[in-house]
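For this view, one protein chain was removed and the others were kept in their places.
Chain naming follows the written order as A, B and C, and within any one chain the residues start at number 1.
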């Protein structure tokens, strides 16, 4: 069944014969293995180009910033899944990644789109503050969420965001989107009537867009990072299992608020 | 419902308050972001320790070696999934990771278990060749697959395996498991009656066990690496879509070999 | 970490003690097992009520209609995943379900939303044709996809849609949304400048909304149905494996359109 327009299969990422594997125009074994770091290779595979020193530093910094934050919901889902299906590590990792959605980790991409729209208006001559206010207002009116601001734990200030901005400055990266991210922080109280500070999910596109990382792949950064974090947690689960204990604690104190059949009462221990 | 023995929730990976995030005893923002690479952080989160230079070099080398090999089945599954559900990048990544199973990428762990068993016999006094032959024979008799040898494309020799061994030598890493991997290659024809050469999946534990990377987390290396590769492919899919074309080509020429209802014939275009 | 407003856990679906399991106010063992069909139970668990005869007939009919359509992309993804990870049936099923997204099987929900919006305007006094045209035009202008119309294979007419409409008539169900679905079919050429006929994904909400099936759960119908189809395919895969053959055929004839390192040529067999 032909779905869509093309039946041609083309890809520019990798090709191989029996002796040689080529990735993005480089010989994997001769030029890359043992010579570049994993993040450098990820940048090459994704964009087709080796990263500049600033791009690599910021890619590493954002990946490090977002890999771990303890027993967040996706880690819990992953550890519960592993407890139930310990033969399939890949399944538990997949379950955890599936929680990198629009509300939690997908915010990086949404915030990036906001910043790019603001930057477009700035190129057309608007000031950064006017453009930020206009776009935040327009998104709000269209009921699009302003993602990447506010954090349930780091309420006053997400230390990861500030550290990422420092790294961008140290690397002398283009700070345009960092400034936009800060202008958005100032615009938010004017539109939403409450203060929400920049969190790590907005800081990621703020620093990465400045070094040319593609917006369409932005959600890939938290996904890749969290995969590393999930593997760490699942390895811990192999020798310190808590998957079922998490489920026990989550359920305890929960209540059934439906009906009972006539004459039935349930005894809880 | 209490499943298992404990209801206590403990983890040694990460803790946080409003101002500080601690990962494995280090302050994430002060000590890690902007100071360590993503692979270094992964090692720390997973094992609780920063890697030695050799451990880091080999972790990077194995991750780089296994990230990409073109349009392999898991990449195809992932691109087809993304074509059907483009709003959910995380779902397409998860679909691809689910193909890191016992037959394809899980081989790293299985091969690692084989090597560790051989090493145990060597410690008990057997020669490397005798131990390798004995264990390969025992696994064969128990119908356990000898994973990590032979490759559908790199039949004579998987260049990634040899390059990884070279990096291990350059790093002056413990080569014990590399030697075991080579002894297994020699033992295989005596048990299976055919030659199968070391592939990248056996080379990964061969070099990583020598630098202390935990066996139970070995499958995490291809899973993390392939996640990076999948993100590169899915980013390509956003601007050069081939997901549906792959499915079209896969199905074309396929045949229905079931029955047809009386009187029905199907017309194929 | 408290995310969102509530920390209270309440559910009205199921409760149990050591002796009794209650689902939606009924005793699972006494009232349901052996007394209701799986679809009837699904309706009860989902909505809290046993289905009327028409609601059950149409739920069964829609589930039957959408379970199978051969080697569609999600089935291919699932069979490839199973070939690579045969120990984890659940992983291969999950990979297939992940392809029930906005473009392919999620269309049921999107079409349902379109119909409900039209029905709202009809209640406010507009004619079915005016309301349909207005809503199709508004969605088109807002760049929201008009889902559930047109099919790559059943171009002139999707026989499943027509059969579902017949079953709705046989069951004397409320045909309001069927009529809306047909009015949309007539409105489309006026807005999109081409004819697209109703497919099964639009027919599902058209018949189910009329028997009170909740719009927010509409995507659950194709997901549940396809799970059954995937299990059938994966069982076939256990004795007639084609997962890797599909990937081989999909890739064959594909082309690497990236660069090669200087001096490297790849030999294809």
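We adopt the following convention: a contact is a pair of C-beta atoms (placed from the backbone, for glycine too) under 8 Å apart; a residue touches a chain by one contact, two chains touch by 3 or more.
Since this is a predicted model, take the numbers as computed values, not measurements.
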item	value
Candidates B:14, B:46, B:181 or B:218 - the one touching the absent chain	B:14
Contact set of chain C toward the excluded chain (per top definition)	1-4, 6-21, 23, 28-30, 32-34, 36-39, 41-42, 45-46, 57, 59-61, 63-65, 67-71, 83, 88-91, 93-95, 97-101, 105-106, 153-157, 159-160, 162-164, 166-167, 170, 214, 216-217, 219-220, 223-225, 227-229, 231-236, 238-242, 244-249, 251
Hidden partner interface residues of chain B, rising order	1-3, 8-20, 22, 24-27, 30-31, 48, 70, 72-73, 85, 87-88, 90-91, 94, 152-153, 250-251, 253-261, 264, 266-268
Touching residues (missing chain, whole complex) on chain A	70-74, 76-78, 80-81, 83-88, 91-92, 94-95, 98-106, 242-244, 246-247, 249-254, 256
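Everything below uses one rule, namely that only the chains that are shown with their structure count from here on.
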item	value
Chain separated most widely from chain C, comparing mean CA positions	B
Most centrally placed chain - per-chain CA mean versus overall CA mean	A
For chain B paired with chain C, centre-to-centre distance based on mean C-alpha positions, whole Å	33
Whole-Å gap separating chain A and chain C, where each centre is the average of the chain's CA atoms	28
Whole-Å separation of chain centres (CA-atom averages), chain A against chain B	23
Set of chain C residues in contact with two or more other chains	70, 72-73, 85, 87-88, 91, 94, 250-251, 253-254, 256
